[in-house]
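Single-structure report; data block below.
Apart from one protein chain that is not included, each protein chain of the complex appears where it belongs.
To keep things simple, chains are lettered A, B and C as they appear, and every chain counts its residues starting from 1.
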Amino acid sequence: MSEQTQTPKAVGRTREEMAKRLAQDIPNGSYVNLGIGIPELVTKFVPDGHTLIYHTENGLLGMGPSPEEGEGDLELINAGKRQVTANPGAAFFHHADSFSMIRGGHIDLCVLGAMQVSKGGDLANWSTGKPGAIPAVGGAMDLVAGVKSVFVITQHCTKHGDPKLVEKCTFPLTGVGVISRVYTDLAVIDITAQGFRLIELSPGVDFEYVQDRTGAELLPIINP
Amino acid sequence: MSEQTQTPKAVGRTREEMAKRLAQDIPNGSYVNLGIGIPELVTKFVPDGHTLIYHTENGLLGMGPSPEEGEGDLELINAGKRQVTANPGAAFFHHADSFSMIRGGHIDLCVLGAMQVSKGGDLANWSTGKPGAIPAVGGAMDLVAGVKSVFVITQHCTKHGDPKLVEKCTFPLTGVGVISRVYTDLAVIDITAQGFRLIELSPGVDFEYVQDRTGAELLPIINP
Amino acid sequence: MINKQISSASQAVKDVFDGATIMIGGFGEAGSPIELIHALIDQGAKDLTVASNNTGSGEVGLAALLKAERVSKIICSFPRTANSTVFPDLYNNGKIELELVPQGTLAERIRAGGAGIPAFFTPAAVGTPLAEGKETRSFNGQDYLMEHGLVADFAFIKGRTGDTHGNIVYNKTARNFGPIMAMAAKVAIVQVNEVVEPGEIDPEVVVTPGIFVNRVVEVASPVFESELVAAGVSYP
Partner (left out) sequence: MINKQISSASQAVKDVFDGATIMIGGFGEAGSPIELIHALIDQGAKDLTVASNNTGSGEVGLAALLKAERVSKIICSFPRTANSTVFPDLYNNGKIELELVPQGTLAERIRAGGAGIPAFFTPAAVGTPLAEGKETRSFNGQDYLMEHGLVADFAFIKGRTGDTHGNIVYNKTARNFGPIMAMAAKVAIVQVNEVVEPGEIDPEVVVTPGIFVNRVVEVASPVFESELVAAGVSYP
């Protein structure tokens, strides 16, 4: 994996460990929308006794895991267009209703990947802005604008070693001031009125190591 | 009946005859919303072989007649809060969807009563504007603003003999320039860019008789 | 495990506070959550703002809440109801404020509130007294009024069947304002004839998904306004 050439396995959390760490912070009973990629791993690590209800913006609340081989329906899919199932208590609805749930603040938490997050909570995760790239935004702008809390889960740095947590995003924005917390392989960091505030270091990582890989000032843990 | 003291039975159409006359003009297959009162009589006179689909704004398309005694449901009612039935092919829906049908121009025809209609097609039918009266508008303003064609069915004059078809409405308006045609006991009259245009006289009534009871110029029939 | 079922109507409404805004479902008596309203009368909250299509009839349900002088303002499309003297008396005596809203605009404002739309444009009421003080704007040569989304602290709704996740189906034209009021309220409280387990309502036929519902109360045999009025009942 290319990430591992930058962040050796011995340093910081794996993707699964990041997802597991994040899963601990989701209150029982939350309505949750998970982006494609690392965010989807969160479902594997929901603490025992907790029930989350998953929303997929293409029109299903109460989304369950992938179907058994041969038991799926090509028209029962998630936002990543992969086959899923519907749990007991599920509901299907159309897109305007689905995005009413999002825009109207009814979804408690959304977990997304990121290309960049600024210290002001701006998110860039839909376009490199490069000429020739096909722009595609999907529901990301609606999600960050409407969901009560938006968490980002991402490698701390790009494949090339550049910080993803930055003073100001250089990629086109998905939303302004929309992110509340970031979970990376190296740390858990809140977006505060003062900027990036360290909440927790990953095992085996120290403050300077994370600050060196962060593109803006990292404020220390309060009451460590 | 008080109307009959002003318009003796021998002159012009009865309420039923007015409704029957109007019913001839509704194309087969139309989606129709009928106001409370004389408009409701229209259902009795739909020509043989024609099917109309009735919309009631409280959430039913495919409304049928009143139920047989003892077979109704207190929660299956029309906009006048009277018990109705649902025909085969009916659908129930919520108020935002119901008024999307209205506002979005999906209803072909609405038939309403009137206090006043101006020669510009303004309608007043919700309030006398008198102090002490309880104002109540219901869905009338949405209906006149959204339905493709709005017909009025009404006595030509008030109980006191005042014209209801006027130069300019003196009662508070329901909508501006929204009425296309008026069916009264005395005549059928179109609202045109030039004003009130006579389309048809009721049997036994002549032009002067109707003009005398109309509060604005009545243009004669074209190509009688 | 998620379980939104509450044991009684009185438990379900116990945290309604003085000054709260409450959307109350129903069109006439169809869909009127009369047991929740009676529980609120018992509970005592006052200075309420209520959004509801009508004002109730007789001296039960919504009319009884008004008669108890718990409502300082009502947002309503048709407050002139048969068999009701309660609202006219209060209104003519200056004891209640009325915000009169066309029925479709009321519905769309509630839907907008629930959908995170702060404002929208509608052709209804343009050029009428109800347009006074409102911004008018032209699109494609036609005039429209700007109307604002409406939200509430609570919604009281009547459904037919609900599951413990809050998924709701309704009975016929009792559906009316229920689904949109559930969307627009911080706390949506639904009384249903029957509470069932998740999975017992087909996900294809759910009308109000559970995400919009906070509390479900079973009222197996709800009373009807017209029957109470006919029996001469006055609540409490």
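Criterion: a residue touches a chain if its C-beta (ideal position, glycine included) is under 8 Å from a C-beta of that chain, and two chains touch if they have at least 3 such contacts.
No experiment lies behind these values; they were computed from the predicted model shown.
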Any idea which of A:L173, A:I199 or A:A216 touches the chain not displayed?
A:L173
Which residue among B:H55, B:K81 or B:R197 touches the omitted chain?
B:H55
What residues on subunit C make contact with the chain left out of this view?
108, 112, 115-123, 137, 139-140, 142, 144, 148, 169-170, 172, 204-205
Hey, which subunit B residues sit against the chain that's not shown?
29, 31, 51, 53, 55, 60-62, 86-93, 96-97, 99-107, 146
Touching residues on subunit A - with respect to the absent chain:
56-60, 73-77, 81, 86, 92-96, 98-99, 102-103, 122, 127, 129, 132, 134-142, 145-146, 172-176
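Note that only the chains that are shown with their structure count from here on.
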Which chains, taken as a pair, are joined by the highest number of C-beta contacts?
B-C
Inter-chain centre distance, subunit A versus subunit C - centres from mean C-alpha coordinates, in Å
37
So what's the Cα centroid distance for subunit A and subunit B, whole Å?
56
Counting only residues that touch at least two other chains, what does the list for subunit A look like?
none
Pull out every residue in subunit C that's touching 2 or more other chains.
111
